[in-house]
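Encoded as structure tokens, here's the structure I'll be asking about.
Apart from one protein chain that is not included, each protein chain of the complex appears where it belongs.
Now for chain A:
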Amino acid sequence: MQLIPCPWCGDRDEVEFHYGGQAHLVHPADPDALSDEEWAGYLFLRDNPKGWFEERWSHAAGCRRWFTVVRHTVTHEVRGSHRPGERVAVSAS
């Protein structure tokens, strides 16, 4: 069980959250201009690091907002969280 720090509600039990995978993915500004390879990249390719990972969580059973968590994928240690648009001082390595 992990404690996930919601930037609005504070530390809450993992079961209240929905996981959203890698953070900071941006929808293509001009989708028509993308090649098939670029579309495949946008849809299917995600980082899968063994170490620190910036990832999205949604507080589904709480405030229902999305935010970013910096979490280690081996130790499950959490370094912090931030609201959309913010960047944390300690960034993922």
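The rule is short, and it goes like this: a residue touches a chain if its C-beta (ideal position, glycine included) is under 8 Å from a C-beta of that chain, and two chains touch if they have at least 3 such contacts; residues count from 1.
In this section, contacts and distances are computed from a predicted model.
Visitor: What protein name does the UniProt record of the undisplayed chain give, "ferredoxin:thioredoxin reductase", "NADH-quinone oxidoreductase subunit J", "Sarcosine oxidase subunit beta" or "SWIM zinc finger family protein"?
Guide: Its record in UniProt gives the absent chain the protein name "Sarcosine oxidase subunit beta".
Visitor: Which of these touches the unseen chain: A:Cys9, A:Leu45 or A:Ala61?
Guide: Looking across A:Cys9, A:Leu45 or A:Ala61, the contact with the absent chain belongs to A:Leu45.
Visitor: By the contact definition given up top, give the residues of chain A that touch the hidden chain.
Guide: 1-2, 14-15, 18-19, 21, 36-37, 39-41, 43-46, 48, 50, 53, 55, 71, 73-76
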